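The full complex has more chains than appear here; those shown keep their coordinates.
Note that the chains take the letters A and B in the order they are written out, and that residue 1 is the start of every chain.
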């Protein structure tokens, strides 16, 4: 039984992590931290958890943490996380970091994208990128895992097989993505006020979403070839899920059947990737750790559809998947 | 052609008023005001209106107002409105006030309910209560109309026939109400953040909603008998509409058919009340100025269902209906 702390536990990904860990047979939540003025019993912050967990949220105290936890799920925001992760590691904990602070290998790129100086450059290189389907072996031996962004998870899993097989041009890729509103976090804002967001869809962050370089890095790392992606996110009025429609320029002819087979082969044995023979639906992956993928072709383009739950495979579920790997547990534990 | 100013024009009821007035053949919007730091072209604040209206929102200037407008729709919040209405009247305008400041006849009751001293007590008595179906003649001759609350509109129209005919006890009435989220206004708050409110329903303000005394006053005024109501509001994850289910204690036996006929007779000739033979549906009144009503009986109770669009019959539409009355226009103008 490992003891798990959740650092910065007031957002949606933290709540989801708690829900998952409550069903995990080898992990126990022992410590929840929040900013001092947000501290309260966890069930005041997440009333849905009443009767399932009875812990306070407390200000982070490193001594207590060291005593209480073996692993930390660090749910702090970008830019804040890198101030805490080194201390968590120094205290001997294994860390799954939900922020972007350890995802990009190049601190200069990080600085351009997140518009702040990286204060923990040395640690970056030892962070494993937590997408198990592509980087499982590196994760297993890491003490720090950079949990991927939600959009990059769906995009990378959609594109990896095509790029690996060099079936598409690596500089002509469009990823059209639609996210539910939990992706915007648990902070009131007029744009996400119910009567503004309900029955609505809009694109945003044109040409500049922070997940664009992350997607490119994953695919470049995985294939060894510089990959360029136009990533265009949209948000729509539903709670959970990401739907990505990917359009690529084919380099070779291949039948639809062979294309599908290629995906089946690539993801054979993967417990959380389901290759479909038709476009996935967000509702079939909501509340699960699955990524549903359908590769196909039309009008001279290669296309891939992929769908995940942004809070689970796109955040908390993948974090627990990574936790299972670094702890030597069955990878699916708590997740099926 | 009358000239209309909208005072405090940044909320949902103001936007709805603009939409309605743009289709009104005898009224023209000439002046929109907002707090100084919220001023901007109206189409920046309400992008849906681009191409239909081209006015700035300006800080209120009484001289300009006097020149530009014959009628003011005053969309200011409770407590703020009573600071402006006397000046609007003094400037010779006719005023439809959306706030609660002139709804309750008794300033002491106002003070208990709105927890502030009423600063314009003298004007209260000359305000007509703007529910045309019950108080049309008083409205016609008023220069100030207190536009009713959304919940009281649906409740009073549901109950007036029963109470007038003394078919129910006037001290054993339950009004169970469900509102869409626009009823909470256009201000971001965690409770109405999309992922909190979507797929959700909850009751609130148990025993203390401000519309409870308003409902009681309307019905007491209309019938001349002290009426007591338990009004219980709920909010659910949809945009527009109010659904009220009313449960009463019958004093007399009456057949369902006669009950229905009584409502048909009571509302004969009313352009905006539709008496139905089955429970109404919110979606059938959304985006309209109608109130749909179904009176019936079951298990020894009298029941009435009523449904309105909270932003239209519950606010902006009723305001224009009142404006039509005080200006001598066809009552339905702009509203069908």
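We adopt the following convention: a residue touches a chain if its C-beta (ideal position, glycine included) is under 8 Å from a C-beta of that chain, and two chains touch if they have at least 3 such contacts.
All of these numbers come straight from a predicted model, not from anything done at the bench.
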Full complex stoichiometry in copies [only 2 chains shown in place]: 4
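By our rule, only the chains that are shown with their structure count from here on.
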Centre-to-centre distance between chain B and chain A (centres being mean Cα positions), rounded to whole Å: 46
Residues on chain A engaged by chain B in the complex (per definition of touch): 12, 180-182, 186-190, 192-199, 237-239
